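Below you'll find the structure I mean.
Only one protein chain is missing from this complex, and each of the others stays in its spot.
Moving on, here comes chain A:
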Amino acid sequence: MSPSRTLRSLVATLAGLSLLTACGGARAGTADGVSAEPARGGTLNLSMSLDPLCLDPHAISSDVEQIFGHILTDNLVYLDDKGDPSPWLATSWEISPDAKTYTFHLREGVTFSDGAVFDAQAVVTNFEHMLDPATRSPLAGPYIAPYEDSKIIDDYTLEVHLSRPYVPFLTVLAQGWLGMESPKAIKESTPAQLCEHPVGSGPFVLTGYTKNQSVTFARRADYNWPPDLYKRGGPAYLDGIKVDWVGQDAVRFNSLVSGQYQATGYLPAQNAQAVKSNPALEYHNNNRIGWPFTLDFNVSRAPFDDIDVRRAFAASVNVPAIIQTIGFGQRQPATGFLDRVTQYYDPNVKFPGYDPAKANQLLDQAGWTGRDADGYRTKDGKVLEAQSPVTQTATVSPVYNLIQAQAKAVGFKVNVNLLPLTQVTTLRYAGDYDLLSGVWHTNTPDVLYIKYATESIPNDKRLGQNLSHLSDQQIDTWLEQARQTTDAAKLRDLYGKVQQRLVDLVPGVPIYDNSVLWATSRKLQGVITDTSHATPVFTYAWLTK
């Protein structure tokens, strides 16, 4: 176990540095960097794609919360431009040498919109709410799973005890899903009521919610506790925000162009070019922290238990061709198993590229030398094939058919099975598949623990996101060590080694870096890009007259 040291001074230094630099994590939304004098008033009309049907940030996993979280709630910390936690509702903190005890010093004078006071007890109530099974938390609770209990030192000092070392605890506290809610509302509401009407301390207050239709927020007049990195203070400039759920991509795009909305939360990739060339609109394509869009191999069963078969399959996938087709030129190819904007991403680790000759050679070597009538490879009378369950929607991504065709070129049969969402979810946790695709967005390199630690393999006792079922002792050790230190050099070394080891073990094929696309009208100024989610923050946005 490596010794950890007090972070307090480091945090203070970092925060100071970020204030000095021009773009310390927060930046103005104008493309040319010219920002006019903010105008107060007006309502922002924002379109979003899908209603999560519950607005309690702790109770949902919807990406809506990446945006709503910073409208309605505040977090204990905010990430700086390096990806390290910086002060917000917690002004400073210390970590014990065993990385199991975290002492938070809290900001005074913060209140929730229902009048409840933000203090140490409020934070405890929030942690307990996230972890209470009745909340059914799919994300916030699991992110703080090692939480054991807390000791209230005084009203504004809290000592949190974890059951095991987990330094990324601090980082995940910056995510939208982990925003602080009013302890009064938590105590007085049932989980279902809280879904309908969550109460936060954020710059806006929820004033109306019609499911599948709209959500309205109004400015909170006495708000004055944004993160230092926003470099502004006081209440929001906008009077309010009206959000409409507009499910269809084409409609969301057209209504943005027509001026019905001044911003859309998630822009369809196929419309990116049109938005870019529209002088009235501003286009945002921000890379996000986490695990790229990847095709997982299930390494726990044939045929992908054989590393040569995995290498061969990876070499058969023409990633640039796929990205060209599905990304409309908006996505960057992934280089490994971490998105390139993730802290401690190692640019020297390179996943080998498309090489059909090598794929054929590896498969020959692995003994798949026979051929059936359709040209697929066989060995001992068995066809070389993989099951790929895919969720059936109105618009299934062409990625699966592309991969199927490319694999066929080297004699590999991929069965794309279109199934209802519920069935794919069930197969996913049962481990009954050979290929599965997905992304995992979070705000820390600890995403590698979520995706590749032996502890994260789903089984009868637990759920988990290690869907390749990769179990490697070295990776486990390095990932555990990384959870015990705040030493940047050590972390860089540990995460670098994990990234290289993953490329060597080929638990999947990384395809493209995850990015979030959104668009705003040029009439909307001062939008801040969130450092955890790369999504828009409207606290100090304003509408030009």
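Criterion: contacts are C-beta pairs under 8 Å (C-beta built on N, C-alpha and C of every residue); 3 or more make two chains touch, one makes a residue touch a chain; residues count from 1.
Please note the rule applied: contacts and distances are computed from a predicted model.
Colleague: Under which of the names "Phenylalanine--tRNA ligase alpha subunit", "Protocatechuate 3,4-dioxygenase subunit beta", "ABC transporter permease" or "Septum site-determining protein MinD" is the non-displayed chain listed in UniProt?
Modeller: Listed in its UniProt record, the absent chain's protein name reads "ABC transporter permease".
Colleague: In the whole complex, not just what's shown, which of A:191, A:235, A:333 or A:370 touches the removed chain?
Modeller: A:191
Colleague: If I consider the whole complex, including the chain that's not displayed, which of A:212, A:277, A:348 or A:395 touches that chain?
Modeller: Hidden-chain contact among the options goes to A:212.
Colleague: Out of A:150, A:182 or A:465, which is the one that touches the chain we can't see?
Modeller: Final answer for the missing-chain contact: A:465.
Colleague: In terms of residues, what is the contact footprint of the unshown chain on chain A?
Modeller: On the side of chain A, residues 53-54, 61-63, 133-134, 136-139, 141-142, 145, 191-192, 195-196, 210-213, 244, 246-248, 250-251, 254-255, 391, 394, 420-423, 425-426, 429, 438, 440-441, 450, 461-465 touch the unshown chain.
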